[in-house]
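Note that one protein chain is taken out, while the other chains of the complex remain in position.
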Amino acid sequence: MNRESMTILHHERIAKDTYQLVLKGKLVDQIEDPGQFVHLLIDGFYLRRPVSIADYDKSSGTVTLLYKVLGEGTKALTRKSVGEQLDVLGPGGQGFPLKSIQTQRALIIGGGIGIPPLYSLAKHLHNQGVTIISVLGFQSMDDAFLVDEFEKFGEVYITTDDGSLGRKGLVTDPLSELEGTFDTYFTCGPTPMLKAVSERLSDIPGYISMEERMGCGIGACFACVVESPDKKGYRRICCDGPVFRSEEVVLS
Amino acid sequence: MNRESMTILHHERIAKDTYQLVLKGKLVDQIEDPGQFVHLLIDGFYLRRPVSIADYDKSSGTVTLLYKVLGEGTKALTRKSVGEQLDVLGPGGQGFPLKSIQTQRALIIGGGIGIPPLYSLAKHLHNQGVTIISVLGFQSMDDAFLVDEFEKFGEVYITTDDGSLGRKGLVTDPLSELEGTFDTYFTCGPTPMLKAVSERLSDIPGYISMEERMGCGIGACFACVVESPDKKGYRRICCDGPVFRSEEVVLS
Amino acid sequence: MNLSVNLPGLSLKNPVMPASGCFGFGKEFAQFYDLEELGAVIMKAATGSQRFGNATPRVAETASGMLNAIGLQNPGVDQIITDEVPFLKERQVPIIANVAGSTVEEYVTVTGKISEHVDAIELNISCPNVKEGGVQFGTDATLAAEVTAEVVSASHVPVYVKLSPNVTDIVEMAQAVESAGASGLSMVNTLTGMRINPKTRKPIIANGTGGLSGAAIKPISIRMIHQVYQAVDLPIIGMGGIESADDVIEYLLAGANAVAIGSANFKNPFICKEIIDELPETLEKYGFSKIDDVIGGAHIEKDPTHLLRS
Partner (left out) sequence: MNLSVNLPGLSLKNPVMPASGCFGFGKEFAQFYDLEELGAVIMKAATGSQRFGNATPRVAETASGMLNAIGLQNPGVDQIITDEVPFLKERQVPIIANVAGSTVEEYVTVTGKISEHVDAIELNISCPNVKEGGVQFGTDATLAAEVTAEVVSASHVPVYVKLSPNVTDIVEMAQAVESAGASGLSMVNTLTGMRINPKTRKPIIANGTGGLSGAAIKPISIRMIHQVYQAVDLPIIGMGGIESADDVIEYLLAGANAVAIGSANFKNPFICKEIIDELPETLEKYGFSKIDDVIGGAHIEKDPTHLLRS
């Protein structure tokens, strides 16, 4: 992990309130797994913003982030222009442990702005020859992004809250019909969704990527803990996660 | 007075730590007299920064400011680029009351970053046919600015703290040899200088332009008062000044 | 949307007013917008006779805030009544007089005089910037109750006591002035602070200490209002670092019935008007249909689940 002033190569709106940001810098070299994140310092804000690595390319030293405007910080971030610098701390946390994952048929379940880290994962798995089925949930058609990209990796099911794209409903809805078609699942999204998914698929190996408000982002402040069912009793999302095996954490 | 988002037309270093900033906007129309100021909001800083109007042109709607980097706010200001916007409140305060000033031979005494408002004044007086003698003081040659411009209006005496330009010493030093050559003086600079000048020239009509830390800059908060020798007991620099007749205020 | 709020002595068309000391007596701001847009105007502090205040510098900048030690400079209550109040009276806007003093007698005299000309009194027992009086009354519950009781009986209009945040137990202070007869609370005044200039090696403010205001103090004020709302039955005018309509909602949710905006007027002289203009759509954005539904909303135990996801 390092702190670097990275250069903005590309910055574009890709869906409603959703932006793609491509940064160039040396810390890309240190990325180990999909699902890790970077911690962005935005001028005028006190705390850094964690954003998942959606894609990266070590040969060109670039990393792609996809973020949604949810508050003042992400709103201010949209005003940064190509050529400007951004103070980045990263790469942080433990991603999807590619080397130890044993999967032939992966189910990817992403909700809204939880989808970006799954893109990088799906790309890697696809390159390894894994069969991929994706279920992507959005609020509505205007919020949808990365759909074409996921379709390159395999079958894609879309759900939207209002039915404006794919089927109306939640990402858990297609799960019953997909039963038996995958050996491992990978999910990221709001905590209630993660809870619903992991309860539904409790007998299948799964990896979930979590979010929590962070202080340090490096494991020192204990802001970002989640309960674990073992003796230790907790995990820090910023450094033990954000990706956990489903049985490693207690969602509430 | 108004609040306006003005456009930066020009921004350039003109001497050591000293910058020229040209802004375009409608509030230029409201400038009444040289010596008024604008109040600049710099991103990330809580209070506005008062900066004198060094020059203005109503036909093109531009105002020229000259500022020195003295702290964090002015340092941040240097990073603003041509084409960007600046949040400006102004024009503020009472300048040199051109309509009521009766002078044929004016002595202008400026110290360092107190010189800018005197430039606009000298230009106006010169256009009205007034004879102008200027005494400009700087820390050293590297800090000097506007010298050529003042020379267009008449004789110029330069003093520097280290003697690297003009004569070594204070702006008060040339005053004895200038005795009798002027009917009114106009001065702006650090308060100890204003005090020295006004004591030295106590029998001659004079106008002084003052500085003080400001809250509102519009007369509402009473941050910027200076003692006055009358019943009222005080003047607010931001709205009763910054320009005062020398006998109107008690310098300390 | 109806933004009106009714408080003792004050029928406000909206819950936003400028805070004392940050708006003079209104004249300077009248050049920017019509003061009738405001919920009310809180005037600069009035004392028994003219005061010249502290030496300069009187203000210093801090991170997301400022320090001030004006020292209650004002022309004295009589001159305020003759020279300043009439300008505000000409407008359809409730007037609140901020009353300060060094002794109980001074508070009582000023209140007796000025309360005939205004709609409410804001009793300033919390000014940290004067040598005598002021803040002692605001940090000692017994003294606070004493001066409140005297002022309440001298006043022709409801009295809102302005609490100091420089205390261990804000609830104790609120309860003390409640039992002494206050009609409302004004929360909070500034926190005592200091900045030192490394170049001069001295405090930037000539007075040494000054009162900290601005966005920096908002979380402290919100916490205190949240605490006091649960413990007393008085309406609260909330203040400290308000800069946006969202901030107003935050204050109302914590338990304020109306709000005052102080130092932000210095950044942007239009701030009060702009926030008033934005309030209706902000309320709507968060699913409120009137101000009353927001007040104290953070204390309602029922979980508005449908609102939990953004």
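Note that the chains are named A, B and C in the order they appear, and that numbering of residues resets to 1 at the start of each chain.
In the analysis below, a contact is a pair of C-beta atoms (placed from the backbone, for glycine too) under 8 Å apart; a residue touches a chain by one contact, two chains touch by 3 or more.
All values derive from a computational prediction rather than experimental measurement.
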For a quick check of understanding: of C:47, C:62, C:102 or C:124, which residue touches the chain that isn't displayed? C:62
Touch residues of chain A, complete complex, unshown partner: 1-3, 41, 45-48, 73, 89, 212-227, 233-234, 239
On chain C, where is the contact patch with the chain that was removed from view? 62-65, 67, 139, 166-169, 191-196, 198-203, 208-209, 212, 214-220, 222-223, 226, 241, 246, 249-250, 253-254, 286, 297-298, 300, 304, 307-308, 310
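Everything that follows uses one rule, which is that only the chains that are shown with their structure count from here on.
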Can you give the whole-Å distance between the Cα centres of chain A and chain B? 56
How many angstrom lie between the centres of chain B and chain C, each centre taken as the mean Cα position? 36
Where chain B touches two or more other chains at once, by residue number: none
